[in-house]
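Removed from the display is one protein chain of the complex; every other protein chain stays in position.
Each chain carries a letter (A, B and C) given by its place in the written order, and its residues are counted from 1.
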Amino acid sequence: CPVASQRHSDYFDPRAPPPPPRRREAYGMPPSSPPAAPGAQNGRVFSTYSIYKGKAALSLDPRPPQFVPLDSGAYKVVKEGFVLLQFAPAVATRQYDWTRKQVFSLSVWEMGSVLTLGPTDSCEFFHDPFKGRSDEGKVRKVLKVEPTPDGNSRFFNLSVQNRLLNVDESIYIPITKGEFAVIVSTFNYIIPHLMGWGTFTNSIKPEDSQAYTKPQSGPEYEWRR
Amino acid sequence: CPVASQRHSDYFDPRAPPPPPRRREAYGMPPSSPPAAPGAQNGRVFSTYSIYKGKAALSLDPRPPQFVPLDSGAYKVVKEGFVLLQFAPAVATRQYDWTRKQVFSLSVWEMGSVLTLGPTDSCEFFHDPFKGRSDEGKVRKVLKVEPTPDGNSRFFNLSVQNRLLNVDESIYIPITKGEFAVIVSTFNYIIPHLMGWGTFTNSIKPEDSQAYTKPQSGPEYEWRR
Amino acid sequence: CPVASQRHSDYFDPRAPPPPPRRREAYGMPPSSPPAAPGAQNGRVFSTYSIYKGKAALSLDPRPPQFVPLDSGAYKVVKEGFVLLQFAPAVATRQYDWTRKQVFSLSVWEMGSVLTLGPTDSCEFFHDPFKGRSDEGKVRKVLKVEPTPDGNSRFFNLSVQNRLLNVDESIYIPITKGEFAVIVSTFNYIIPHLMGWGTFTNSIKPEDSQAYTKPQSGPEYEWRR
Partner (left out) sequence: CPVASQRHSDYFDPRAPPPPPRRREAYGMPPSSPPAAPGAQNGRVFSTYSIYKGKAALSLDPRPPQFVPLDSGAYKVVKEGFVLLQFAPAVATRQYDWTRKQVFSLSVWEMGSVLTLGPTDSCEFFHDPFKGRSDEGKVRKVLKVEPTPDGNSRFFNLSVQNRLLNVDESIYIPITKGEFAVIVSTFNYIIPHLMGWGTFTNSIKPEDSQAYTKPQSGPEYEWRR
């Protein structure tokens, strides 16, 4: 963010407006807790990070990994979490139509790809939400992350071709360097938690450790020290 | 921090002095818990990080995000946290006048901008605390982060023009590479927590996960694996 | 991950297939909770991160540090944790033979070495699981991490020479930039926890801190401020 007077509006305009009015499920905020959605339950926390720009809004919403109990009483991760990206087009100044949102579930390794992007790199990901089912191939989603022509920002672009609903949409949103740094910082933070490694570390209790005091070596738990 | 004998005083002087005397709300420490402030309550922790230099002191104070309960029993972040920067001028050796402090609330994305700064980059942010209200435009704050002429440190500079109080002040404080690295490390740490993603990850409980065992796919929760 | 049409299959193929069928302890998933293994107990969480490719699968499994109680009631780390790497060869499309897996326990400092790898760097580690015992030298394991010829990915290669079982195997798996970024992110996360520093920070309680209010200086706890 070098100082450049003509760019002050970049800092000021896109986020200076008060957040859109909080009407229920309307043009304002992304609906962060659909009552029927998996995961809407006591104790859950919805922590959507939203970026509002002139033509679109983008919200990022982490979703937890899934666990199953084992016979031993321990738990095992059976499905990694992800970050749900929601893109909504602007319909008026500071008004976004979340009923027309398009979504993309960013996996842990796709987040890793985003983390590796140099200032001039691009990447794209393809998803088919019906892959392996009868409607496979009818919905095609492409998420692109690419530098803006001036090299100071990036575009996040979600294109959705949905032949079931006859929808063919593309939503662009510019992301400044500072916002991208926030995304990088949060992806770095959230990746181990989406993999269940945060839950693993929370389960480390010194007082449960006595069972470990015997040597663990052997061909399975080889440990050279 | 290359070894350079003439710079030893950089390492030694600015922080070697004992911290300023801890008089109550006086010239010594930044007042970290104003009783009437929002957030001063049981269970809170005030963890101000202060840097004391010859002409000024700078303290950094994280402030938590705000949540609202949902009908489902879950919680939702409605406002991101921030880091309150407090600048106080020195009035004597190791004495800082916190009654004349100037403050700046650094947002998550502004922290992201600071994280992206290369050694020779600058950035600046503008705030109007009365934006959208009747006194809009009467107070103008500018925070600049820019390299020192020798390139070994950075200046944090807060300028405040307050026409309501007839105040026009500018406070500079040099920040060494090591101190800036601490700031970078703490911003990287705190950003996900200010966005509520830390609270999200704390809410991940393996034993609450049984509800997730059914397939989640579909046009909404598309997931290509 | 620059956009390159011929590489789309890189993004899509290796992980697009549904995860292998979850037969118990069979060709599908790595056995993440062997009942007789040290550490399989109530409250434990198994959070294996697996990467499935055409010729092999690699799973990463963090294992906790070991603690012993002290007379004072405190705990002390006596053995660092590690990350268990498990390599399994593919026997058919999307079928991996975990009964023929080879394992390698990656230590904290070996993870540190992986973190320092530039895009064209390689490193290798040698383990003898029987080092210091009668069968020393009979099993020799070498883990290599090296760039692929096109420079876009890395190979993780585990070679095991086991004279006790007359096994001489070498398993390769290509790791994309995005997957390597995930590994880097998780290693950065897990290292302090494997060293017990996560447990240390969890033990920091403001309300236990009164005992610290006396000065701590002196030749032992020297502190120059």
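The rule is short, and it goes like this: a residue touches a chain if its C-beta (ideal position, glycine included) is under 8 Å from a C-beta of that chain, and two chains touch if they have at least 3 such contacts.
All figures in this text were calculated on a predicted structure; none of them were measured in a lab.
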item	value
Per the touch definition above, residue among C:Thr148, C:Ser170 or C:Ser203 touching the missing chain	C:Ser203
Contact with the hidden chain (one of C:Thr116, C:Ser134 or C:Asn166)	C:Thr116
Those residues of subunit B which, in the complete complex, touch the missing chain	1-3, 8, 11-12, 15-16, 18, 32-33, 35, 37-49, 62, 64-69, 75, 78-79, 81-82, 84, 103-105, 107, 126-131, 133, 139, 141, 162, 176-182, 185-186, 188-190, 193, 198-199
Residues of subunit C (touch criterion as defined above) contacting the omitted chain	65, 67, 70-77, 80, 107-117, 121-126, 131-132, 144, 146, 187-188, 191-192, 195-214, 216-225
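We take it that only the chains that are shown with their structure count from here on.
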item	value
Angle of the C-alpha superposing rotation, subunit A to subunit C, to the nearest 5 degrees	90
Proportion of interface numbers common to subunit A and subunit B (over half same, under half different)	different
Computed distance of Cα centres, subunit C from subunit B, in Å	35
Cα-centroid distance, subunit A relative to subunit B, in whole angstrom	25
Shared interface positions of subunit C, touching two or more other chains	15-16, 18, 45
